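All protein chains but one are shown in place.
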Amino acid sequence: MIDLIAHLKTMLSAAGLSGFESPIRSILQEAWAPLTDELGVSKIGSLHGLKRGQGEPPRRRVLISAHMDAIGMMVTGIQDGLLRFTQVGGIDHRILPGQLVTVHGRQDLPGVVVQPSAHLLPGDAGDGPVEMKYLFVDVGLRPDAVDKSVRIGDTISFAQEPIELTGEALAGHTLDNRVSVAATTLCLAELQTRVHTWDVWAVASAQEEETLGGALTSPFDIRPDLAIVIDVCFAQGPGSSDWRSLPFGEGVGLGYGPNIHTALYDLFEQKAKALEIPYQRDLMPSMSGTDAMAVQVVAEGIPCMVLGIPLRYMHTPVETVSLKDIRRAGRLMAAVIADLAPDTLEKIQWEG
Amino acid sequence: MTKKIELSAGQVPEIGASQIELLEKLCNATGVSGDEHEVRQIVLEEIKLVADDVKVDALGNVLATRFGRGEQRVRVMLAAHMDEIGFMIVKKHEDALFEFVRVGGIDERQLPGKPVLVGREGLPGVIGAKPIHMTTAKERQNKIEQSALRIDLGPEIGEKVKPGDRATFATRFAITGPSIRAKALDDRLGVATLIELLKHVPAGIDLLAAFTVQEEVGLRGARVAAYAFDPDMAVAVDATPAYDLPHWDEDDENDRYNTRLDAGPAIYVMDRATIPDQRLVTWLQETAQDAGIPCQLRQPGGGGTDAGAIHKVRGGIPSVSVSVPIRYAHTAVNLARLDDWANTLRLLHTALGRITPDLLAVERRGR
Partner (left out) sequence: MKSLIQKLVETPGPSGFEYAIRDVIHEAIGEHADEIRVDALGSLIARKGTKTEQGLRVMISAHIDEIGLMVTHVDEHGFVRFTNIGGISPLTCYGGRVVFMDGTRGVIGLDGIERDKMPSLTDMFIDVGATSKADCPVKVGDVCGFERPFLDLGKRMVAKSLDDRVAAAVAVEALKRLGSTPHEVHFVFSTQEEVGLRGATTAAYGVDPDVGFAVDVTRSGDTPRSNPKMATALGAGPAIKVRDSSFIADPRLVDWMVQSAQAAGIPYQMEVLEAGGTDGRAIQLTRGGVPAGCVSIACRYIHSPSEMVDSDDVENAVRLLVKLLSEPIRLT
């Protein structure tokens, strides 16, 4: 039995900005080792876990792709012991002043994002929201100590500790997309006790927030017959109430749009109904904004499904999720995978 | 196995009543990016008797092959996209009106007051607009924002339409004198052209026809189609805007027309997605010249076709694009000339007949 909160908190304590995923990957290697038959690392750092199916070889392959990389910042300059920085992934500069961070220098350094007074900035740059290029990280060390410990290109993670809220809600940074990795872990755990004929390739992908790099490359080597991409989606909350946001804690999102194969969508919808797992149709009229944009067009093309775990305050250090939805996503994936028969692929057709 | 219709290799395809009828069927069908179902059905039905191999791939592309005869056949991929710009229903409001978003590049000023067809059943609806009586002069200086618009299918639509359904402009196909007036000529003209070419393949090549999906949302179908076919060369067959209207100031020259109607097929020299292989540009231009087929160069600049995805696949695929010029692309009503379409078909057929391995034997050069 996986302790979901403990698993999540372990993951959230690990750094792993896009392109620098090794800390989170090590933790996942440990978590997935007992749940998979083989573990490997792609050439650019995605973690590949294979859980073999019980069908006769050659077996079909289903890919679960959940990105493990985090958004954060990177040092671009050092001035009088203060660090200038840029973003890794998309961050609204208006949420930054006053955030606690960890600078991954020669050793990890605690720091805080600071906003210089307006009179220190050119023109009216200090009047409105202050652009990222004018902000600093202060690690509290004197300049000579900073010069020794920090170099240009060092990464900076959010340091916000996870917070348990009421009603099985959890807040913290990098829930995007560690909650989906956790759902994948739950799925693998559930499959331990079930018969599945297909091979299951669980991939914790790298670099989603920057280049979709993991999702462009891992499927090329694995060549799955079907792919399930799991990521967070918008939950309704302050400022996000329109059709793009799903109710919070009331079920998983089933992606619907050009990135998704409709027959695979139908499979998930039927299974969710059968198991009475609450879900919402998550509309993606053009692109899904997930790894599926990449996975779908690898090599000769891969039929994709996109699962979403509704998340509030995306790309802030207090992203908030309902644990119920993580469990639902894990259970739904396991149920669909257990049902994949040797001839299922023939039924994943565009017509008929 | 289906029986193949044998056609003589030299037979030149023409645009006649049956071709126009096919184009009408294609244009009136709905195929918004990601849901190309209806167009795909028409294509599959049309080509089943002539193609040696047909498959529908993971994204919904139709990949049809027709093998030529003889040694050293060049493997030529032709791509035309089945999808069109349109809408997706995203929310049903309490007043039974539907909120929608655009799929593909549509100018929001083209939306108010247009009839649409919704869902696979093609249910009729309208995009209304606020009565002029209730607008102010100041308000009329601003665009009517798409977010203020709804699709109305009447008060008793019930559950027949749901979020996720696609919709298109409801324009019906018409021939007006020398012109075709329809929605989705981009790129049903290309689709119809490819079908004709499949029926009349010159013997010296293997024709790899890709009827692609999701071009309008990022050239997505063409990428995987090209990977699967792994051709020696490729031609994207598309429709491109003709901005050949007069300049408001009569003394000023329209120097950004992109293409012009009645000037024949448009050959690409550069768009934002591709710098075509000059060997293939020359091949098309020389063919046109030798065969006396009118053609024009599309003005270099923005835009992109399936070639943008195809040429970067695997180790690189020499590619070029040819388009039928159309006015008012990406609006409810496109307008093209029958002659331009006929000349596009003629140019491609003649050029395909001239291909030999020598075409690609030299290094990629300039002109």
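By written order: A and B. Residues from 1 in each chain.
Convention: a contact is a pair of C-beta atoms (placed from the backbone, for glycine too) under 8 Å apart; a residue touches a chain by one contact, two chains touch by 3 or more.
Since we're looking at a predicted model, the values are computed, not measured.
**Q** Just to verify: which one of B:Val101, B:Ile157, B:Ile275 or B:Ala291 makes contact with the chain not shown?
**A** Considering the complete complex, B:Ile275 is the one touching the chain left out.
**Q** Pick from A:Gly128, A:Gly153 or A:Pro238: which residue touches the chain that isn't shown?
**A** Once the missing chain is taken into account, the touching residue is A:Gly153.
**Q** Based on the whole complex, identify which of A:Ser26, A:Gln54, A:Thr86 or A:Gln270 touches the chain you can't see.
**A** A:Thr86
**Q** What residue numbers in chain B mark contact with the hidden partner chain?
**A** Residues 253, 255-256, 269-270, 275, 277-278, 281, 297, 299-301, 311-318, 363-366 of chain B touch the chain that is not shown.
**Q** Provide the residue numbers of chain A that touch the chain removed from this figure.
**A** On the side of chain A, residues 18-20, 22, 42-44, 46, 74-78, 84, 86, 88, 122, 133, 151-153, 207, 210-211, 213-214, 216-218, 220-221 touch the unshown chain.
Throughout what follows, only the chains that are shown with their structure count from here on.
**Q** Express in whole angstrom the distance between the two chain centres, defined as the mean CA positions of chain A and chain B.
**A** Roughly 36 Å, centre to centre.
**Q** Sort out for me which residues of chain A touch chain B in the complex.
**A** Per the stated touch rule, the residues are 242-243, 256-259, 261-262, 281, 283, 285-287, 296-303, 349-351.
**Q** Considering only the defined contacts, which chain B positions touch chain A in the complex?
**A** 33-35, 37, 40-41, 44, 56-61, 88, 90-91, 99, 101-104, 163-164, 213-214, 217-218, 220, 223-224, 227-228
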